[in-house]
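Only one protein chain is missing from this complex, and each of the others stays in its spot.
Take a look at chain A:
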């Protein structure tokens, strides 16, 4: 176990953690301690924005774990993200208490508006932070487990699996749009006041959420890295590269798939839970099928099966999105589509893959000639 930890922490991973820690400390610090006019001051808006990117990065990481290492292309991970977000949103709603527009001590505004008399059973417990946090991982995890159990045992793979994951998130979107589902219909959950008693608008609370997101991303990265470097990770890559070979060696492929799919969904749920208090709202549009596809694009851009790549891809693409939607709102979808085509054609291994290949060439040239040049390795890790 400790040997595995050491193997997982090579210098690239250490560099990643150092960088992440620097961001986690410096961004909130520059926001809280420097005066607004200072050139290095980071606005509260920017803190929330980068905090959001960190959550997206964790979501991208969860997709890379199953797509990059097991070859399962999920086009429904936005659903697990949104479910984690709703679990957090339910806690935040219950925290509003009597401060809602209708001032009802127990029922959120939208339920009073629908003339409901009592809290639906599935809202119980969400006034407790610990309970909500358990649900953040259990609800997406359980859905993924049940879904994976049926899909992987029936040997659904490839395009068919991708399509049913799209159907899953689409169905959930339609369900959550309905008012009588009890999740606020198309308005979703919003107007949050505080978390664990801290005002959500306060700079310090935002800094806390930012740091929590960075820690979650760091932990997610570490877990993924240890997993893919462990013996189980070798089996996962084997499944990706030659599923039937793995099966005929005696591995119960579906059990491995269900395990990783569930873990990945739980990670996506955590990302969603951290996202919601930072953006202040969760509504059914988070289940939109296009969202899940976007995540896959982040991963492809950064480099599938590298763990670093998805983090880089999520941050870069979302930064570009922020820029475009501000400057050229109509152009964003075209830019995103164009980017995806460009990456597929010219950077099939994504940014990280391209850097590795370029680096491989340089270091080979340095050692010039004393070794026969090996073909560039396609190895994922």
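Quick note on the criterion: a contact is a pair of C-beta atoms (placed from the backbone, for glycine too) under 8 Å apart; a residue touches a chain by one contact, two chains touch by 3 or more; residues count from 1.
In this section, contacts and distances are computed from a predicted model.
This figure omits one chain of the complex; the name its UniProt record holds, of "Alpha-D-ribose 1-methylphosphonate 5-phosphate C-P lyase", "Pyruvate synthase subunit beta", "Urea ABC transporter ATP-binding protein UrtD" or "Two-component system, chemotaxis family, response regulator CheY", is "Urea ABC transporter ATP-binding protein UrtD". For the chain missing from the display, the contacting residue among A:17, A:129, A:177 or A:259 is A:259, taking the whole complex into account. Interface note for the absent chain: among A:30, A:138, A:171 or A:238, the touching residue is A:238. Residue positions on chain A in contact with the hidden chain: 1, 3-4, 230-232, 234-235, 237-238, 241-242, 244-253, 255-256, 259, 374-375, 377-380, in rising order.
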